[in-house]
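Here is subunit A:
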Amino acid sequence: MFCIYFLGNLAASLGSTLCFEVSECRDVLAFLEELLRSRGELLSVDELLATLPDGRPLPPKATTCDIGEIRVLRLLKGG
Partner candidate 1 sequence: MWPSASRITIYEYYPGAPIPHYCIQCPDYPCVSACPTKALSVDQLTGAVLVDPSLCTLCLKCVEACPGKVPKTTRGKSHVLICDLCFGDPACVRECSRVGYNALKTVKKPSNTGIKHYAKPPELVAEEFGRKIYM
Partner candidate 2 sequence: MQIYGSWGKLLSVDLSAGKTSEERIHPITYRMFVGGRGLATYILWRELGKKWGSVDPLGPENMLTILTGPLTGYYPGIKLVVSGKSPQSGGVVGSAISSHVAYSIKTAGYDGIIVRGASRDPVYIYVRDDLVEIRDASKLWGLKGLELTKSLRSELGRDAPSLYIGPAGENLVRTAAVMARWFHAAGYGGYGAVMGSKKLKAIVVEGSGPLPPVARRDEFLKLRYEVIDKVAARSTFRVWGTTSGLWRVGHDTSSEPIRNWVEEWHNREEFSHVAIEKKYWIKNPWADWGCPLACMKVSKAVVDGVTYYTDGPDYEMGAYLGSNLGLFEVDKVIALSALADDLGLCGIQTGNTMGFAVELYERGLITREDVGYELKWGDFYCLKRLMEDIAYRRGFGGVLAEGTYRAAVEVAKRRNLPSEEVLKYAVQVKGIGVGAHGIRSRKDYPQPIAYAASVQGGDHTSVAGLPADSEESEISSAFLDSAVVCSFTSVEEETVLKFLNAVTGWGVTKEELYRTIGLRILSLQRILLLLGGPDVRWDPRVHDDNPLRFYEPLPSGPYTNSVVSRDEVLNSIAEYYKQLGWDSYGIPTEETLRKLGLYDAVDVVKTLRRELGVS
């Protein structure tokens, strides 16, 4: 099981928690990007911040097998 907790407007349009059965180990950010595309969100991962549920940074090259959950929010407020 791999779960994503969205904050703010992302939660409003995608739901605050999305969980997936993932059969293979996928790169977390690539997985996230694909999900956004499939839901029609025109955001790049550059504009997002993905952390562990407690706010700590993701370990580099984290896969959906290493970690079970992430939290995702809009990084840039401004621009």
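As a working rule, a residue touches a chain if its C-beta (ideal position, glycine included) is under 8 Å from a C-beta of that chain, and two chains touch if they have at least 3 such contacts; residues count from 1.
Candidate selection criterion: all candidates are chains of the complex that A comes from, given by their letters.
A quick note: this is a predicted structure, and the numbers were derived from the prediction, not measured.
Only one of these touches subunit A in the complex, so go through 1 or 2 and give me its number.
Looking at every copy, the candidate touching subunit A is 2.
For subunit A, which residues count as touching candidate 2 in their complex?
7-9, 12-13, 41-42, 44, 46, 49, 51, 55-57, 73-79
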